[in-house]
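Shown below is the structure under consideration.
With one protein chain removed, the remaining protein chains of the complex are shown where they sit.
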Amino acid sequence: MHLPRLRPTPYAPGNQIQKQGKRVDIKVGVDAIAEASKKLSNWGRWGESDQIGTLNFVTPVQVAAAAKLVKKGKVFGMGIPLDGRGPQTATGFGGRWNPILTMLATGTDCISERQGFGSLGGYADDAIYMPVQAATHWDSLGHVFYQKKTYNGHDAGLVDSRGCSILGIEHTRDRMVGRGVLLDVARFKGIDALDDGYGISNDELDAVAGKQGVTIREGDFVIVRTGQMERCLKANAWGGYAGGNAPGVKFENCYWAHRHSIAAICSDTWGVEVRPNETSETQQPWHLVVIPAMGLTMGEMFFVKELAEDCAADGIYEFMFAGPPLVITHGTGSPINPLAIK
Amino acid sequence: MHLPRLRPTPYAPGNQIQKQGKRVDIKVGVDAIAEASKKLSNWGRWGESDQIGTLNFVTPVQVAAAAKLVKKGKVFGMGIPLDGRGPQTATGFGGRWNPILTMLATGTDCISERQGFGSLGGYADDAIYMPVQAATHWDSLGHVFYQKKTYNGHDAGLVDSRGCSILGIEHTRDRMVGRGVLLDVARFKGIDALDDGYGISNDELDAVAGKQGVTIREGDFVIVRTGQMERCLKANAWGGYAGGNAPGVKFENCYWAHRHSIAAICSDTWGVEVRPNETSETQQPWHLVVIPAMGLTMGEMFFVKELAEDCAADGIYEFMFAGPPLVITHGTGSPINPLAIK
Amino acid sequence: MHLPRLRPTPYAPGNQIQKQGKRVDIKVGVDAIAEASKKLSNWGRWGESDQIGTLNFVTPVQVAAAAKLVKKGKVFGMGIPLDGRGPQTATGFGGRWNPILTMLATGTDCISERQGFGSLGGYADDAIYMPVQAATHWDSLGHVFYQKKTYNGHDAGLVDSRGCSILGIEHTRDRMVGRGVLLDVARFKGIDALDDGYGISNDELDAVAGKQGVTIREGDFVIVRTGQMERCLKANAWGGYAGGNAPGVKFENCYWAHRHSIAAICSDTWGVEVRPNETSETQQPWHLVVIPAMGLTMGEMFFVKELAEDCAADGIYEFMFAGPPLVITHGTGSPINPLAIK
Partner (left out) sequence: MHLPRLRPTPYAPGNQIQKQGKRVDIKVGVDAIAEASKKLSNWGRWGESDQIGTLNFVTPVQVAAAAKLVKKGKVFGMGIPLDGRGPQTATGFGGRWNPILTMLATGTDCISERQGFGSLGGYADDAIYMPVQAATHWDSLGHVFYQKKTYNGHDAGLVDSRGCSILGIEHTRDRMVGRGVLLDVARFKGIDALDDGYGISNDELDAVAGKQGVTIREGDFVIVRTGQMERCLKANAWGGYAGGNAPGVKFENCYWAHRHSIAAICSDTWGVEVRPNETSETQQPWHLVVIPAMGLTMGEMFFVKELAEDCAADGIYEFMFAGPPLVITHGTGSPINPLAIK
């Protein structure tokens, strides 16, 4: 029997980009992951039943201080639009698709008096279907496993077809508020966007902070700007944005994040860390440490153009951050429209 | 041909609850709607191309002032969980359903080494399908029509199967921040929850504000607590919550909202206004004025229990409000997890 | 943190109906399942790479003979409608929901000339979202596991979040045609519908066939009528139809199906076999044998009222059967509208 369909695209993410070049630090690999996982582990640090990891660094003190950063009353929405023109492509990672909006009631129905209100009233309604990580989003701590374990030592099997019975995004519903800091690496280097494959070192992050006159503090929501998203939008083509090559932090960043006790790290890329991977031994080595070992919250695909322009203009790179997730029970993450408020 | 299915449930919302009793004020009806639509119209007030109505009342001044209300650094998430146990019922309004979460990758797949990472790594992923108004949400200004027109005088036909080509929720992406005020009507009356059908008058809202020691100001996000949601949760049964009878503001509230130049009104009920409707001439008369004529943003199904308890405890009913919508292109609204920050 | 949602309904199917009464044959249980799985195994019978099990009994000879049964040219569609009034309930099995239809383009859009064709033309379009087993459907052989194995000895882990990499319904695309036989047990007993919990014995099936004057042959598609669906439709309430108690075949039926070398067994119930289960040691003991050990195709929720009336009228209980599945790649089954042609 001949099945009339196209040949399959590869299942595993990023197969096509494993051929990394000179950028690879040969020390990055399974051993480095194992070492970092051990050294940076936060398992048990906030109790056995902890569900939120490094978000524990944010206390009411930080929230109150963050609010004091609001001076101008200017708000920046960092969510990208949810529609069919998002970054997912047909052959993209993990079978994700762009958000689909369908209407349940329309103004045209109202015009045709199909809603039972005669000519007086009427309404429109709609529904959305989307992978929770198909646009600007948080990863929950149940999103990534290392050696078949989640953050805080749970069996990965607790995340089954019913979702994250532990570490779901719902546990963070009132925890995504604090001090935000933008580290504008592209602007620091005087370019529009870092090249794909460019790895941001810990030293460079510190240099950017230094030049910007901002200090990273415990409980910060750190946003790293590479310019990659803006490059895609300018070109009117996402290309390999979702799952392909990208600039991003180096593997060593897990040590930086740990040292600074940050609450979360976010970027304008699909996966925060540099791609191609710095090793051929596995995919996304940094992910395998920061989520399962550290319980670090990660935000991806942030639209930071407007915020970055404002920070460059007034020289102030710290702000109040408010990025509430949807309360998706057992979710591996949530689409968001996070706010920077200056 | 016999089609083997159950008989249909009625299309029009609330047919079963039109038999309203002594609660009906006979002055509420099509004439009152017409009069209020004329008197309270904001069409053209912020220009012909305005997409956000009363959110224009919130300026950087209000945002900056709102941030100053943060003292304790305490955050309240007001979104209800998105899962199958939401308020929608099989025979409910408009064919809406409770959020459906399906997994795209699981920890059990990882355990069985089905993800191409061997025993080293793994991930989980999921997707959500939901009506945008099936849980805590904003209505966009494209959600309701009066005499086949939207806010600012557009033809309702501009909202078609492709969504709100005008007045979609995406226009509010950076506008849902400001001063929040809780008006705890149930606590004011010394009860757990107002009865279904109880209409909150303008005088009563003012009395609540007075007793609470809070003044309503231009650009406020006003949240009215009836206690209805908490009653349902305590009973472990939503009953007619979605589209049935409820306590809520009287029709006259449109004049109150206009007089105070508020940015938005929200409540812990499905539809903010009292049900059964105060008239038998149409459905939801207050909606027909505040959205199409005034361009008033409306938030529904807010979970306010924790916030209300805190306000009662410290006597402070004002706070910073941050309720960013998802940037749903052409959406009639957005599911949200709005924050109150004190 | 208090999550404002209703308390969960139980995950496992049928928890509420495990309290079976006098109907339980104590011989049914894990031992009986193990014994039948061994005795009735078809593993390897049609080769190691076989994907369709007992459908192999249907050869071109049977198909050609089946066509000869068509005399009157009368067609019966046995699919129930796909819409919101289907059997699934909020607390039903496995999180399934009733089919959701949403429009992508409408006639009202056309009326309002929103489609770019002016007043000349226009179109309507729609999309459907449904569990493949939420209405009349086939189970694929990848649907049920016994001791973590599928039919033909595969590891259950081959059915992951990407679906049935083996034994998916797509393999049956041109195999669901042959001789159909209706066994109208309810009519045999002179009643409208068998009671829930009534177990149909092998002897009774043979008695029904005998009285009807029909012989079961190799490769038959056998349809068992209990009358349960018609009872629900008459009452305009599905009640516990989906996953609750039901009349159906006894566990011993696996031996009957094996002895007759039938291609498939179908019924007008949710799960073919009697519920409550005949044992408290596990759920759906008959399923655990017929799918994993025998590779027997199963059809559920068939609407047989019209067919049964016709058979009773002309006394002919055999017919041509054509029930093509949708070619759902890796599907655990497919919604269908199977045809009986007399």
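Going in written order, the chains are labelled A, B and C, and every chain counts its residues from 1.
Everything that follows uses one rule, which is that a residue touches a chain if its C-beta (ideal position, glycine included) is under 8 Å from a C-beta of that chain, and two chains touch if they have at least 3 such contacts.
Values in this document were obtained by computation on a predicted structure and should not be read as measured data.
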Visible chains in contact with the missing one: A, B, C
Hidden partner chain, touching residue among A:L104, A:L141, A:L326 or A:I341: A:L104
Per the touch definition above, residue among A:K68, A:R85 or A:K211 touching the missing chain: A:R85
Per the touch definition above, residue among C:A124, C:A207 or C:I316 touching the missing chain: C:A124
Candidate in contact with the missing chain, chosen from C:N56, C:T108 or C:N253: C:T108
Interface residues of subunit A (partner: the chain not displayed): 2-9, 80-81, 83-86, 89-90, 95, 97-98, 100, 103-106, 108-109, 112-114, 129, 155, 157, 160-162, 229-230, 233, 236-238, 303, 305-306
For subunit B, residues in touch with the removed chain: 1, 3, 5, 11, 95, 102-104, 106-109, 111-112, 114, 127, 129, 161-162, 170-171, 173-174, 327, 329
Where the unshown chain meets subunit C, residue by residue: 11-12, 30, 33, 59-65, 67-68, 70-77, 79-83, 94-96, 99, 101-108, 110-111, 115-117, 119-134, 136, 142-148, 150, 155-164, 170, 173-175, 177, 282-284, 287-288, 320, 322-333, 335-339, 341
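Rule of thumb we're sticking to: only the chains that are shown with their structure count from here on.
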Type of subunit A:subunit C copy interface by residue overlap (half), same or different: same
For subunit C, residues that touch 2 or more chains besides their own: 3, 5, 95, 103-104, 106, 108-109, 112, 114, 129, 161-162
